[in-house]
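Here's the structure we're looking at; comments come further down.
All protein chains but one are shown in place.
By letter and in written order, the chains are A and B; residue numbering begins at 1 in each of them.
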Amino acid sequence: MKPAPFEYLRPESVAEAVATLDLYGGMARVLAGGQSLVPMLGMRLMKPSAVVDINGLAEELGRIETRGSETTIGALVRYSDAETSPVISERLPLLTTAIRHIGDRQVRNRGTLGGAVAQSDPTGEVALVALTLGATIVVVGPAGEREVPAEEFFVGSYANVLAAEEMITGLRFGVVPARCAFFERGRKHNDFAVLSLAIAATPEPDGTWHDVRVGMGGVNDRPVLARATMARLEGARWDGATLAEAAGLALEDADPPDDVRASAEYREHLLPIHLRRVLAAMAKEAEHG
Amino acid sequence: MDEAIEITVTVNGTVHREAVEPRMHAADFLRRVLGLTGTHVGCEQGVCGMCTVLLDGEAVKGCLLLAPQLDGHEVRTVESLAEGGEPAPLQQAFKEAHGLQCGFCTPGMLMTATALKESGRRLDREEIREEMSGVLCRCTGYEGIVNAVDAVINGGARTVAAEAGEEER
Partner (left out) sequence: MSDGVATERRAPGVLGAAVPRKEDDRLLQGDGRFTDDVEPARSLHMAVGRCPFPHARVESIDVAPAVAMPGVHGVFTGVDVAARTEPISVLRPVPGAVHLPFYALAQEVCVFEGQPVVSVIADSRQLAEDAVEAIWIDYEPLDHVTDTLAALEPGAPVLHPRQMDDNLLVANPQHRGDAEKALQGAAAVVEGRFHIGRVSPLPMEPRAIVAEWRPGARELTAHVSTQVPHLVRMQLAESLRLDEGDVRVVTGDVGGGFGLKLGLYPEELLACLHAIDARRPVKWTEDRLEHFRASTHGRESVHEYRVGADAEGNFVAMTDRYTTDLGGQNSPFGSAQLSSIVFSGPYRVEDGEVERRVALTNKTPIGAYRGYGQPEVDLAREVLIDRLARKLEIDPLEIRMRNLLTAEELPWRNAAGAVYDSGDYPRCLQMVADAIDYEGLRAAGRGPGADGRYRGIGFTAFVERTGYASAKFLAKRGSRFGAHESVTLRANRSGGIDLFTGVSTFGQSNETAFAQVCAEVHGIDFDAIRVHAGDTRATPLNTGAFASRTLIAGAGAVRDAALMLRDKTLRIAAGRLEVDVDELEIAGDAVVARADPARRVSLVDVHTAAIVGQGLPEGEEPGLESTAHFEPEDAAYAYGSAAAVVAVDAETGEFEIERFVLAHDSGRIVNPKAVEGQVRGALAQGFGAALTEELRYEADSGQLVNGTMLDYFVPTASDMPRVELLHTEVPSPVTPFGVRGVGETGTIPPGAAVANAICDALAEFDVEISSLPITPESVWRAIRKAGNGGDGLEG
């Protein structure tokens, strides 16, 4: 299980990295945390001509920055750093919680948020949170920088809109709803999700909920929003009947895979049950302050 | 293509300058180039944790790091733990708690636990299990390992009964 030969390149700036990617025209891969890329190289599932190591670019890519209500997390910020960042736990608590479900300590010490988004695993926690919170993915290529809403970024299983000569520089989050919850079920501790749910919403004093966002992982070829559920919950009081109905609507946006972790049928069975329970727990918690 | 890369890396306090193939991972570098065979390789898929070493003080999986990436960094391996032939407290604790059997996972466990200890965090047993979950053991059922780590980071071994009490509160 040793990789095929490749050239190892270590650019000194993002601009140089992009130029390198451009030069190799799709035959180069960006190496960030390496937690997914390196095993794929070893299994020879990928045989790039060059590996572009961006780990030296922490100055440009390794910061967590705030500007007003906006929070930008550099692509090279590692899970462990995000997990313990007071800025993230205060502004994006959903992300803090979600990260605890990723891999193990060693993987979190190396894996990066940008790498997670680029990997576009349908069960990926960071992708799910980005989607749920309406983040944009900041991308840079030979033509300059562009921001892609997370909803447009993921286009299939391990597939996204990133061009071969582009790379992710960061994740940008705006204002997020007041309350959130993250849920995950896997076949073993912190394994890839059979089902994951990310929810954010703001309860009003009158008992109604607003800005409702419900994201789902593991139930489609990419992380998806439960749009029908969101519509049903928006502006509504979250009583038992409403939640049961709303949770059932989540199936409209689900098209789960059959794989070694669970059958499609079982994922469809679990989805409304756990969604209802998580929503009910949020509603109960809001009631009690 | 595939040209050797010159790197300078400090391993267990010694500075090494070596030319490495890009397609060699860090665990193979430590084992085959430096002869530090205490770091084991179990899966090369980033799951089993046998190859865990400390990179600038943090536990990482050596099979998921390319050797050229070590350039300019500091690595610690299991060979660094005993000082002057005296076992480190963690090593002693593993021995006392029967935290090893075949010993193949032991270096990975020890390095993961070393980083945990150095972080200064105090953890309950569930948290210890979570922090140690990146290294698989097929021999011990983990009980002795958790006992050893608990003893070292919390200063005293606790029993299953104590663990039960903790879960209940």
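Note that in this section a contact is a pair of C-beta atoms (placed from the backbone, for glycine too) under 8 Å apart; a residue touches a chain by one contact, two chains touch by 3 or more.
Everything numeric in this text was worked out from a predicted model, so none of it was measured.
A.B. asks: Decide which residue listed in B:11, B:34, B:64 or B:81 touches the omitted chain of the complex.
C.D. replies: B:81
A.B. asks: Just name the one of B:101, B:119 or B:154 that touches the chain not displayed here.
C.D. replies: Counting the whole complex, the residue in contact with the absent chain is B:101.
A.B. asks: Name every residue on chain A in touch with the hidden partner chain.
C.D. replies: Counting only chain A, the missing chain is touched by 1-5, 39, 43-44, 104, 185, 187-192, 260, 262-263, 266, 269-270, 273-274.
A.B. asks: Need a quick check: the contact residues on chain B for the chain that isn't drawn.
C.D. replies: Residue positions of chain B that touch the missing chain: 21, 23-24, 31-32, 36-45, 47-48, 50, 77-79, 81-82, 87, 91, 94-96, 98, 100-107, 110, 126, 128-130, 132-134, 136-146, 160, 163-164, 167.
By our rule, only the chains that are shown with their structure count from here on.
A.B. asks: Enumerate the contact residues on chain B facing chain A in the complex.
C.D. replies: Residue list for chain B touching chain A: 1-3, 5, 22-23, 25, 44-46, 49, 52, 55, 58-61, 63-66, 68-69, 112, 115-116, 130-131, 133-134.
A.B. asks: Please output the residues of chain A touching chain B within their complex, sorted ascending.
C.D. replies: 1-8, 10, 31, 34-35, 38-39, 41-43, 49, 51, 53, 55, 80, 103-107, 109-110, 189-190
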